[in-house]
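Of the protein chains in this complex, all but one are displayed in their positions.
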Amino acid sequence: MNAWLSRWLYTTNHKDVGLLYIAGSMYFGFIGAILILLVRVELAIPVCAAGVSGMCWPSATQTFLSAASFNQAVTLHGLIMILWFLSPLAIGLANYFLPLQIGASDLALPRVNAFGYWLWLFGGIIATLGFFMPGGNTAGGWTAYSPLSSSQFSPGAGPTLAFAGLIMLATSITVGSVNILLTVAVSRGPGITWRKIPMFSWFMLFTIIAMLFSFPSLLAALLILISDRVLGTMYFSASAGGSILWDDLFWFFGHPEVYVVLLPAFGLIAEIFPVFSGRPLAEKNIILICTGAIVIPLSYMVWSHHMFLTGVTLSEDEAFSVATILISLPFDIITLAFIKTLTRSSIRLTAPMVFCIGSIFLFIIGGVTGVFLSSFVLDVVYNNTYFVVGHFHYVMVGAAIFGLIAGLYYYIPKMTGKMYHEKMANWHFITSFIGFNVLYFPMFFLYDMPRRIYTYQSLPSWNTLNLISTVGAFIFAASQILLLANIIYVWRGGKISPPNPWGATTPEWVPVITGASHGAAAATGSMPGAEGGEHHGHLSSRPIWLAGGIGLSLLGLALMVYSWGLAVFIAGLAVDGLAIIGWMYEDLHEKFHMPEEVTESWPFSAIPKMRLGMWIFLSTDVIVFGAILGAYLYIRSFTPNWPIPGSVHEIPLGLANTIVLLTSGLTAFLALESVKEGKQRNMIMWLCATFVLGATFLGIKGAEWYNLYFAKGFTWNSSIAGSTYYFTVGLHAAHVTVGLVLMVYLIRKAMMGGYTKENHAGVENFALYWAFVDIVWIFVFPLFYLL
Amino acid sequence: MLSWLPFAAMPPTVKIFTTLQNYYLILGGAASVIVIGYMVFQIAKNRERPGRQTPAYHHEEGEWGNWKGVLMLLCVTGSVLAFVEYQTFASANLVAIPDPPSALLVGVTGQQYSWSFTYPNGYTDFQNMTVPVDSIVILNITSRDVTHGLYIPELDVAKDAQPGVYSELWFNATQTGVYTIQCRQLCGVGHALMLSKLVVESVAQYNAWYAKLPVAPPAKGGA
Partner (left out) sequence: MNYKTPVAVWLYMIVTTIGEVFVFYSAKPDAFSITIAIGVIAMINSLVAALFLMNIRKEPPVIQYLMLAPLALIMVLILTMLFAFAQ
């Protein structure tokens, strides 16, 4: 394969992956924009009716977009813009600059980083493939409320593909979060203490923490949804409260998600404001405390304000309304601190600066309208109307996008070594700002117009405002051409920029580490790779193959309705297997090697990187299983006629299986203890025992299931009790299976002499994982067999 | 929102909403104008221009910056926010269902893509809802299939219709006329067209209409 292709497909270098994310997000942003421009054309004029003058669509069936197309367009617009444009743009900048800012040579797990990227990209492609399926793509809103999202009301492979793409994205984000957390925790360069971490990196760290515990909830919800759609389980179609279950699981993710979108932009503002104000950031530590408080726990305690009208108790509405008011307080402080940074200053109105100012301006409007929406009484009128649409676009587009664009302009000299065209960028700002407000401000006056309606009856107030909004949409979209033109201008021959054109003082501009490790800012402004082939030892084909295999498997699963779907699924599994084996092979034979470096790692100095990574991963798995067990408890409490405990499952068999699994926990522990004493033969023996016990557990499980399925007719689609049992126990069994695969690797490596008294991290991390699997079963057994 | 009516003539639900909205509008609007205005002022004042001296910046802040100022700001913003939140709590009677013995109870069922209205005598109207003026009406709302959203814009009341779940809203129409009922939760391709009418008649007219209804066998509970 030629060098250029193999570099971009197999790179694990953080700068390359960052550029890949930025390019990919621009592509998806373009698609999301086209979708909504189509929507705005549709909404520009009403549908004709008797006595209506003025332009209108001839009839409800003769509009520009059909209702089905419209619904798909608004749904995919939301999904794509939030998950495949806004966040990845920020992640791209973070990939590029976070390691530079903290003096790390790369992210902690470079291949995992690349894997996360390809998983994200293929997930997006799969999600958009849904458009080409019969019946089209998912069309129930990006929020995918249940039971509209079920296979009964949204039949076809299209929606299933979209949800499969989302699962890939959620997985990508989870592995990416672990990676970045690890990097900040233990890979900081010498001298970069927590106090010295620059603001963009701090805000990315907070973003990651917000992602860490929210995306697993989305993953749980999506896994259940796919199970409902493909296997026929009955979690969300359960008539008693299934829709509220989705709401809770989705919004527990959904609310922290909006801060995931916003905080990177705030981080960029926190970098850019001081530089162009010629003075330090005001109240820096207080800003950090406020952001920390927002991320944990406040952002996880307000989600029910999206559910004010769903019929939950008044007490729940009141409690979450108060919590939402509380969360606005730290935002007030942060905004005012940013503004204070503009006082006693000398402000240079460069493009990054004006975009940041625009961002704060628009955030204030978005934030204040958010306070309106925190009222569970006002929300009675505003909920699901264009008032909400206006509010969230002011914060997600106004505050977030303007901030991210500022970051792009700010960092173009560093990424490319050239300066953008300042005048064009200024015009970009002016036209964007005007277009944005013409597009979104009218929406606040459309507070009695429901959202997601493809057409509307003519009303003087609605007609004019919708038309104005559409005009604004085209102005806003067209103004982005100036950004594209500027990027082309830079690519094609902009002026060479000095290494630090802005006079910034953070490490990515001014290297603080002497004898810099190869990722640091020593390389001034040139595209990566041009710096002398430094990362050629870090190419790996495994990430893209593994991501591709997962994509193929999910594609096949979603397309099981077609006879060839199974073949695709199996092909995908084969690719997965080969990629995993290849990855392990790289590890066993040390083909992928990152040099050891001196790093700052307090307070994680006593804990090795991989073990920390395992703990972080397990903390996310707590949320996945917690959400799924919570779903079971919820469904159970609202479903009458649950099978009497003891009438379905063979409790002695279940008990025996529990004893088997607990014993395997003991043997895994003994394996670890053995290798800590250097007794490698004993360790292999105990590991083999663990493997046998784990396999026995699965075997007994299989026998139980065979009996339940065939002898008792208790299947995953025969009853709600069946659905919850098979899904939960199945997910646990999948974790056990993964453990078995890991054990094969460990035993193989151990037999090659790979684990010693000093160096046995793999065994230790496996023991942690296996203990976690045991703990989950400690809850699952009584919950499903005894109660 | 019958907001062109004089305040005294508004239906109670509209009154509650409008009063509360005014609090938020005035305070929120003022806050936005003040903060944005201050920001724009500082930018205009401090922007770099030829002949301007860069002001000497004294790094007067300690480790925790001006935490006293921050605390004061928290108190100020906190008070304003607490005030509006208090007003919200005081307006909770918009969503709390009153319990007068004379209330008219109408069951509403949403389905793809229409509303149906069931009266105490068991009659179900598949087109419109008819109620008497100046009476408290309590709607018991559910869905037959997916989630819908019942919304009566001119009365400022709404509630989601969830399958398998019953939720309630109340209103009291003080003006006769025909009002719109819209669906406000995306429910499929017919969502935009899921419209009904709320017909508010004088008490005499309503009673006459009600007496002439064919009485259906008792509607089976639930969707």
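In order of appearance the chains are A and B, and numbering begins at 1 in each one.
As a working rule, a contact is a pair of C-beta atoms (placed from the backbone, for glycine too) under 8 Å apart; a residue touches a chain by one contact, two chains touch by 3 or more.
Every value quoted in this text rests on a predicted model; they were computed, and no experiment measured them.
The chain that is not displayed touches the following shown chains in the complete assembly: A.
Among A:144, A:490 or A:616, only A:616 touches the chain that is left out of the view.
Across A:626, A:643 or A:730, the residue that sits in touch with the chain not pictured is A:626. The hidden chain makes contact, of the residues A:662, A:747 or A:761, with A:662. The chain not displayed touches chain A at residues 213, 217, 241, 244-245, 248, 252, 296-297, 300-301, 304, 311-313, 315-316, 603-604, 606-607, 612, 615-616, 618-620, 622-623, 626-627, 629-631, 633-634, 637-638, 645-646, 651, 655, 658-659, 662-663, 665-666, 668-670, 673-674, 677, 679, 767-768, 771-772, 774-775, 778-779, 781-783, 786-787.
In this text, only the chains that are shown with their structure count from here on.
Per-chain CA centroids place chain A at a distance of 32 Å from chain B.
Residue ranges on chain A touching chain B, taken from their complex, read 60, 66-68, 71, 139-141, 145-148, 153, 238-244, 277-280, 282-286, 309-311, 314, 317-318, 321-322, 325, 328-329, 332-333, 335-337, 339, 342-349, 357, 360-361, 364-365, 368-369, 371-372, 374-378, 380-381, 383-385, 448, 450-457. Of all the residues in chain B, the ones that touch chain A in their complex are 1, 16-17, 20-21, 24, 28-29, 31-32, 35-36, 38-39, 42-43, 46-48, 52, 54-55, 57, 59, 61, 63-67, 70, 73-74, 77-78, 81-82, 84-85, 88-89, 91-92, 94-96, 112, 145-147, 149, 151, 153, 156-160, 162-167, 182-193, 195, 223.
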